[in-house]
Structure formats: structure tokens, C-alpha cells
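Sharing a structure here in C-alpha cells format.
Missing here is one protein chain; the remaining ones are kept as they sit in the complex.
Each chain carries a letter (A and B) given by its place in the written order, and its residues are counted from 1.
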Amino acid sequence: MADISYPTDARGAKPRRVMTKGNVILWSTLAVILAYYALPLYVMVVTSLKGMPEIRMGNIFSPPMEITFDAWHKAAFTACTGLNCEGLSRGFWNSVEILVPSTILSIAMASISGYAIANWRFKGSEVFFTILIFGAFIPYQVMIYPLVILLREIGLFGSLWGLVLVHTVFGMPILTLLFRNYFTSLPEELFKAARVDGAGFWGIFFRVLVPMSLPIFMVALILQMTGIWNDFLFGVIYTRPDQYPMTVQLNNIVNAVQGVKEYNVNMAATLLTGIVPLTIYFVSGKLFVRGIAAGAVKG
Amino acid sequence: MQTQRPNALFRNLTAKIAALPMIATALFVFVGCTLWTVYYSFTKSRMLPSDKWVGLQQYERLWNTPKWQIAVENLLIFGFCMMILSLVIGFVLAALLDQKIRFENTIRTIILYPFALSFIVTGLIWQWVLNPDFGIQQVVRDLGWQSFEFNPLFNPDIVIYGVLIAAVWQGSGFIMVVMLAGLRGIDEEIWKAARVDGIPRWRTYVFIIIPMMRPVFVTALVLIASGIIKVYDLVKAQTNGGPGISSEVPAKYVIDMMFGNQNLGQGFAASTMMLLSVAVILIPWAYLEFGRKKHG
Partner (left out) sequence: MKHETALHNLDQTAMTASQPSVSIKELDLSFGAVDVLKGLNLDIAAGEFLVLLGSSGCGKSTLLSCIAGLLDLTDGQIFINGQNVTWAEPSERGIGMVFQSYALYPQMTVEGNLGFGLRNAGVPKAEVKERIARAAKILQIEPLLKRRPAALSGGQRQRVAIGRALVRDVDVFLFDEPLSNLDAKLRADLRVEIKLLHQQLGNTMIYVTHDQVEAMTLADRIAIMKDGKIMQLGTPDAVYNQPANRYVAEFIGAPAMNFVDGKLSGTKLSFADLSVDVADYPFQSAPGGDLNVTVGLRPEHLIVGTDQLQSAATFELTAEIVEPMGADTLVWSTLDGRRFRVRLDGQTKISAGDTLSVGIAVETLNIFNAATEQRL
């Protein structure tokens, strides 16, 4: 037993010094790290609120002396990509048009597949599922061109629905895994009881499982909305320029070769594109974390 | 399979029909398209896919192309640094947040928000922050350190580290979440036992907790690795492969060849190489996972 050099009249909680060496190290490390993560967003916001003359004079961290929303307006409505000078607004609506059907279709397909594998195993179901999961690791570049041919064959290449289909296909592995794991974690007795009560495949799904699986549908929704909104590769390959999603348009505006660089407009445009996933992230909070953790740890 | 009974055949049929989209995805896209690309990487395809077999010619040409060589070299440097940094930063952050500190939720929110942003947005933000005339370099010089030099985006030698800074910013929060889930999954009583044994905290982490988290580390590693190979949008937005071709990466090489240079054969060969590198990571991992389940 070690010698104890504590006062003999010690009582209650051990007094803690706030400024211990450990605490100083902990909080200063955290401060540096937090600056690394938080400052870019701050820089983006302040740059987008400055005028170009002020940007050329000051440094990127200084707050704007005079707040102006001109850059925001230009980014949204008048910035040019090539011949087209409508700003990001068109890209925004394109992205919305892509997002809505893609999200609905991919979640519908994946939840049904996950349900079929989890509760109605049939010969080979695990094999297909395994292929699907391994497929998630195949680089998209490997499958991109044959898919172009496939879509061309069925007449969907270059159309909105072609892209929707691509999003559904590539969302399938992670979402199916998510739903399968969730449905497997539900008590099997529930499923058996519903079968004894005479419910069939669809009856059990819609009347028993879906109503009690709202959280996991929310997780899938968050995962897909951020994923599809943030997509660049599929958007640029499978659609025509007038249907380009917001990310593609953003890149075209910011990285346009001709003209003077307007950093404030660029940052406003970047922020505008980032606002949708950021809003989803800040609003959904724990569900977002749960979504990505569920996809990762169990996978 | 146990649920299959002769009289349940009809109901199982519904399940099979319902699973058709998944089966089609698995077979036609993941297996079919992959095999198609691998097959055509051995052909003379240029603007259009061609059936003329040329053996390994495309691969020879690929490995003799400077752009591809740089792309592979970049990927190796980027990949190695990304794995180490993500794992270290991810674990250290998770361990810090696991100390039951105040503001845990706020701190986690700040660290994770970049993960919600797209690579395009990430690339553009860092393009601006690293801008030599207005960004960090200039800010430090304005503070009085005139000779300060930090210009990764316009220096071919270090441009890939500029991309790395952005990639770590975007992705390490995610690894932190995975690690934190792993740390929280560890039995509280292990910590108590270590305290009763008088083992200092850092030793408990090094000798007990990290060994216990091996599966989490492996999972994190696989996730990081599969993300690294896919890196495309970030480079596209932040540097577009420049200056010159000094920040090219394989995924970008493939897309450029297929849709820019009308050289499908090169694109197929390059993408097959990507597939191969994934297999090199994935097969040992799957073997380990499978082996563990078998023994367990």
C-alpha cells in the first residue's frame, strides 16, 4: 500500500485545481484544433460580406468594415458560367429536382430490400447482399462508363431520371445495410406474431415495421439528402449542362478561367451551396452522427 | 433460410420480387459493369468501345504516362499521410472528448460540420484560405514575418499537401465519431479496474484501450482507404490537377481520359488499376473479418 499524504481531516470532494498541467494542455490543444475546423467557415462568411476593394486591402480574417450583400446577390442570380448568366439559382432548382425523386426512390428501394433480406431470407439472398456490400468499395470510376452505355440503351442518358437511377443504385449498399441491420435488431417475435395474425409481406412492412422504424428512415433521409446534394461526379457525367446540379455550377463559376476573380462572389456561391447540407447537419444533430456512425461501425 | 417452408413458397416469391432491384444492382452494376470495364481495358478502345484485343498494351502505355505516374505518386503520399493523420487526429480528438469535458456537444458539432460539406465546397474554401496573395501566407507576412512562405497550391512540390490539409479538415471529424463510438463501447468497469490497479490514464489508453479497439481501428482504416482512392471532386475543385499536372490523382485521370481525352482504353486500364488497389486493401480485411467470425 502506497503512503497516503492526504490531510487527516479530508472531507467531501477532493479539491480540484482548475489550472492543472493536464487541463492547460487539454484546452490549448482543443483551442488549436477548433480554430482549424471553425476558421474556414468564418473566413468564408466574412469574405462573402466584403466588397472586392476591401478584400484586396485587408486580410482574410478581418471582419468586414462595411457589410454588403452584393456578392450574395450576384452569386445567386447573375454570376456567369460560360454564356449562361443566371447565377446559382438555376443550379439550386436543378439540385432540388434531382434530390427529391432520388431520395425517395433510393430509400424506398433500399428499405424494401433490407426488409426482404432481414426477415424473408431466401436462397442466395445473403450472397447478393454480400456482393452489394463489397460493391460499395468499388471505385465509381470502374462502373461509370458501362453505366453510360446502359442508360443510353434504355434512353435515359442525359436525363434527370437517368441520374435519379444512378443515385438509387449507388445509394443501395449503404442504405440496404442500414435497414437490414435495423430490421434484424427488432425482436423476431414481432415479425412472427404479425405472420400468425395473417399479415403478408407488404402488410408486415407497411403496417408493422415502417411505423416503428421512423428514426432509421430519418437517418437514411439525412444520409441521402446530404450525399446527393453534395454529389459532383454523377451530376457532371449523367446530365446535360442545363440540368447541372448546384455543385457542378458552383465549380464552373468559381473556377471559370476568364474574367477577374471575384473572391467575395465565389465565397458567397460556395456558402450558398453549402447551406443546404449544413442546415440539415445543424438541425438533425445527433441523428446525423448516428447515421454516419451506423453506416461505418457496423459496416 | 429456416423460415422457408413448402407452403410459404408464394410469400417468399413476393420477397424475391421485392428484392429484385437489389439483385439487379448487385449483378448488373457491381458485377456486370466491373467485369465489362476490366474486359475492355484489354482492348483498343478509343472514342468508342472497341472489341479489338490488344493484351496489356493499354497498361504499358498507362504506366509510361507521366500524368499517371504523378497521379499514383500523389495518391501514395496523400494516402499515407491521410491515413496516419486521420487516425491520429480522430483518436486524439475522440479521447479528448471522452474525458467528460464541458461543451462536448458544441465541440463535436464544430469538428464534424465539414463532413456535411461536399468536396467541391471544401476544395473551394481551402483554395481561398491558402490563396498566396490574401490567405494565410499573407496574413502571417502582415503580422511582420515577411519571409514567411506557405504557398502549397502554387508550388508543384507541395501542392498535394495543400489538398491533404483540406481533406483532413473535411474527413477527420468522421473518424473521430467512429472512434468515439468505439471508446464509448468499452466497458466502464475496465476503466475502474485500471484505476484500482493504479495505472495512469495515458498508460491505460496505450496498453489497454487501444488494443481493445483494434476492430474499430481496422474499420476506420478501411473507410479512410476506400475514401482516398475515390478522391476526385476535391482535387477537381481545389487545384484542377495543377499547377501543371502536379496534383493529379488516379480517379481524375480516369474521368479525364474517358470524358475529356476520348481515350476510353486508358480510362478502363486506369480504373482497373484502381479496382486492383481496392482489392489489395479489401481482401485481407475481409479475410480477417471472416476469419474472426469463424473463430468467434
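Keep in mind that, in the parts below, contacts are C-beta pairs under 8 Å (C-beta built on N, C-alpha and C of every residue); 3 or more make two chains touch, one makes a residue touch a chain.
All values derive from a computational prediction rather than experimental measurement.
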{"item": "Option touching the unshown chain, where B:A24, B:I199 or B:L221 are the choices", "value": "B:I199"}
{"item": "Chain A residues touching the omitted chain (full complex)", "value": "1-2, 4, 6-14"}
{"item": "Touch residues of chain B, complete complex, unshown partner", "value": "187, 189-190, 192-193, 195-200, 203, 207-208, 211-212"}
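Everything that follows uses one rule, which is that only the chains that are shown with their structure count from here on.
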{"item": "Inter-centroid spacing, chain B versus chain A (mean Cα positions, whole Å)", "value": "15"}
{"item": "For the chain B and chain A complex, residues of the former touching the latter", "value": "1, 3-4, 11-12, 14-16, 18-19, 21-23, 25-34, 36-38, 49, 89, 92-93, 96, 99, 101, 107-121, 124-129, 131, 134-136, 138-139, 142, 169, 173-174, 177-178, 181-182, 198, 216, 219-220, 222-223, 226, 229-230, 232-233, 236-237, 240, 250-251, 254-255, 258-259, 264, 267-268, 270-272, 274-275, 278, 282, 286"}
{"item": "Of all residues in chain A, those that touch chain B in their complex", "value": "2, 26, 29-30, 33-34, 36-41, 43-44, 47, 55-56, 59-61, 109-110, 112-113, 115-117, 120-123, 125, 128-129, 131-132, 134-135, 137-147, 149-150, 168-169, 172, 176, 200-202, 226, 229-233, 237, 247, 250-251, 254-255, 263, 266-267, 270, 273-274, 277-278, 280-282, 285, 288-289, 292-293, 296-297, 299"}
